[in-house]
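Right, one structure below, let's go through it.
All protein chains but one are shown in place.
And now, chain A:
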Amino acid sequence: MKVITANRLLDGDVVWLGAGNAWVERITMAEVFEGKDAVAGALATGAAAEKNQEVVGVYDTDVTLENGVITPKRLREKIRAAGPTTHPNLGKQAQAVSA
């Protein structure tokens, strides 16, 4: 089970490929891909977006569903999805509180 992620060109913000091939700012809104073909197709969509100057550095990463919530397997991806663990008031984790 995977999601496709990248950084947005303009501000470098972490984004994931979501419904309708839109790049979303929350991993919870990401589209989950299962199976080799689905992931390859999504990466191709990502590559096109990269070419189209939307995002930079597209790759796939493993996730699990924890109580129905998309959760990255790797710590690195958990930190990307939340923000620096040293600054709970910065990054997506901070926006999550106010959102």
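A few notes on this one:
FYI, contacts are C-beta pairs under 8 Å (C-beta built on N, C-alpha and C of every residue); 3 or more make two chains touch, one makes a residue touch a chain; residues count from 1.
The rule is short, and it goes like this: contacts and distances are computed from a predicted model.
Per the UniProt record, the absent chain's protein name among "Cytochrome c oxidase subunit 2", "Glutathione import ATP-binding protein GsiA", "Sulfite reductase" or "Lysine 5,6-aminomutase subunit alpha" is "Sulfite reductase". Not every partner is drawn; the one left out touches chain A at residues 7, 9-14, 50-53, 56-57, 73-76, 79-80, 83-87, 90-91.
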